[in-house]
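To start, the structure under review is shown below, and the notes come after it.
Missing here is one protein chain; the remaining ones are kept as they sit in the complex.
A and B are the chain letters, set down in written order, and residue numbers restart from 1 in every chain.
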Amino acid sequence: MDGAIPADLLAAVRSERPLIHHITNSVTINDCANITISAGAAPVMTGAPEEVTEMVAAAGALVLNIGTLSAAQVEAMLAAGRRANDLGIPVILDPVGAGATGFRTATVKRLLDALDIAVLKGNAGEIGVLAGTGGSVRGVDSGGVAGDPVETAKECARVTGTVVSMTGAIDVVTDGDRVFLVKNGVPAMDRLSGTGCMASSVTAAFAAVADDYAVSSAAALAAFGRAGERAAAGARGPYSFRTALFDELAGLTAEDLAGHARIEER
Amino acid sequence: MDGAIPADLLAAVRSERPLIHHITNSVTINDCANITISAGAAPVMTGAPEEVTEMVAAAGALVLNIGTLSAAQVEAMLAAGRRANDLGIPVILDPVGAGATGFRTATVKRLLDALDIAVLKGNAGEIGVLAGTGGSVRGVDSGGVAGDPVETAKECARVTGTVVSMTGAIDVVTDGDRVFLVKNGVPAMDRLSGTGCMASSVTAAFAAVADDYAVSSAAALAAFGRAGERAAAGARGPYSFRTALFDELAGLTAEDLAGHARIEER
Partner (left out) sequence: MDGAIPADLLAAVRSERPLIHHITNSVTINDCANITISAGAAPVMTGAPEEVTEMVAAAGALVLNIGTLSAAQVEAMLAAGRRANDLGIPVILDPVGAGATGFRTATVKRLLDALDIAVLKGNAGEIGVLAGTGGSVRGVDSGGVAGDPVETAKECARVTGTVVSMTGAIDVVTDGDRVFLVKNGVPAMDRLSGTGCMASSVTAAFAAVADDYAVSSAAALAAFGRAGERAAAGARGPYSFRTALFDELAGLTAEDLAGHARIEER
C-alpha cells in the first residue's frame, strides 16, 4: 500500500477529530484515552446504561474492549453497539483474553452474533480461537496459532464477517479476501501493558474517517507501529519507551508516515 | 491578587497535608491520586457505600467527579456529600461531560440540589449548560459558551450558589460577585487526558486549608498552571509534558508561585 494512504488518513483524523466512544477495561483505560488524543481524535469513556446510546450517537467510532469484563458491561456493549449499527458508526471489538476463559470466549461470540462488528482486533491466540482453527491464550497474552497465521486471520474474517486485524511481529489485516501485512513496530511494544488496547483505539480513530476498514486498520497499525519505531530510539526501558510512544504518535507527521509505512498487500 | 496569597496556601497544603477523599472516574483516578500528592496533600479514593461516610469524616475536602458515572456511584456521592456538609468539609464537584448526555446533566443538578457544593469546577461548555445560558459539550470536551464567559460563570455561580471555577485559556473563578481571572497555564494542558480532573484535585487540596473558596480555587489554578508553564519548557510531546507536570508541581516553591502567579481581580 502506498504510504500516501495512511498519511492521508492520519491527516483526516487530525482535521476531523472524531469522538471515539470506548466501553473498555479499567487497566488501560487511561492509556486508551491518551493514545486517542495522540492520534488526533477525542476520547470519551462510558459504559453507563443510562447514557451509552446517547453518547455513541455523537461518536465517529465505538470501541468494545473486554479486558475486565462484567455482565453489566456486556449489556452496555450490546446497547451501544446496536445503536452504533443503526447509525452506521463502525464498531471495533478487542476480544482481550478470548480463549483464556469460557466467559470471555462466550461473550465475544455473543457480541459477534448480536452486532455488526467492523473490525475485530486481537492477538494471534485470540484470533485463532475465534477462527475455530486453534489458538492459545494465557491470561491476556497470545500463545500463537495452530496453523498458518495469514490463513488463520482469513478464516476468522470469513467466519465472523469482520475485518480481522491480528497483531504480532508482523500484523495481518484481512477482510477474508484482501490481505495486508503491516511490518511497522518494535518488540518493545510487547513489553508494555496496554499496547494492544491502544492499537484498538488508534484503529477506531482511523475507522472513523474511512470507508474501507481493511485499509484504515492497516494504516492505523502502521502509524502506531511507526510511532513505536521512533520511540524505541531514545528509550532506556519500558516506561521511557511508553512516554516516547505517546509523544511520537502525537508528533508523527503525515510526511514521516508516508515515507515509512510498511504495508504489503498479499 | 498578590502572589503571596497562593504561595501561603501552597505552603499550608504542604504543612497540613490534608486527606482528600475522591469519588471519581476510572479514567484519571491514578492521575488524581498522584497530582494530590504532588500538591502536598494525601489522596484516598473510595466510593463504597459501606465506608464513604466514615472515610470522608477524616478528610479535609471531598471531590465528586462524574467522569464515569453510575447509578450506584451517585448514591455514594450523596451519602458522602451529606456527611461532608454536616461536618463542614468543603465539597468540590467536577461536572465532567454535563451537557453531553441527559444522565450527566440530570445527575449534576441532583447533586447541586441535594448538597452544599463549595466549588463547581468545570470547563466552559459545562458551566454554560449549568448556568442555563447555553454551552456546548461533546463527549467530555468543551465546545464553549453561548455568551460572555465571565457573565456565564457569574450567572452559574448565582444559579447554583457555589463558587464557580471555569477552566480555559483564561480561567474564571467567581462567587457571583467577585471575579478572579487566572492567566497561568499552557495549551499543552489541553492535549492530555485528565488535566481537568487533576485541577479539581488541586482545587480540593487548597480548599482544605482555606476559608475563602474563591480565593483558594484561583490560587489552586495558578499553582497548577504555573507547574504547567515550567513543565512545557522541556517537553517533547504530551507524555513528557505529563511527566514534567507532576515533577514541577511537586517541586514548585512558594517563592516561584509568589513571583509568577497571574491572578487578576475584575
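Here is the rule we go by: contacts are C-beta pairs under 8 Å (C-beta built on N, C-alpha and C of every residue); 3 or more make two chains touch, one makes a residue touch a chain.
The structure displayed is predicted, hence computed values, not measured ones.
Just one of B:R83, B:R104, B:R138 or B:R242 touches the chain that is missing; which is it?
B:R242
Provide the residue numbers of chain A that touch the chain removed from this figure.
The missing chain touches chain A at positions 25-28, 30-31, 67-71, 97, 100-104, 138-141, 191-194, 236-240, 242-243.
Extract the touching residues of chain B with respect to the undisplayed chain.
Output for chain B: 19, 21, 26, 29-30, 33-34, 37-38, 42-48, 50-51, 54-55, 58-59, 242-248, 250-251.
Heads up, the rule we're going with is that only the chains that are shown with their structure count from here on.
Could you give the separation in Å between the centres of chain A and chain B, each centre being the mean of its C-alpha atoms?
Distance between chain centres, rounded to whole Å: 33 Å.
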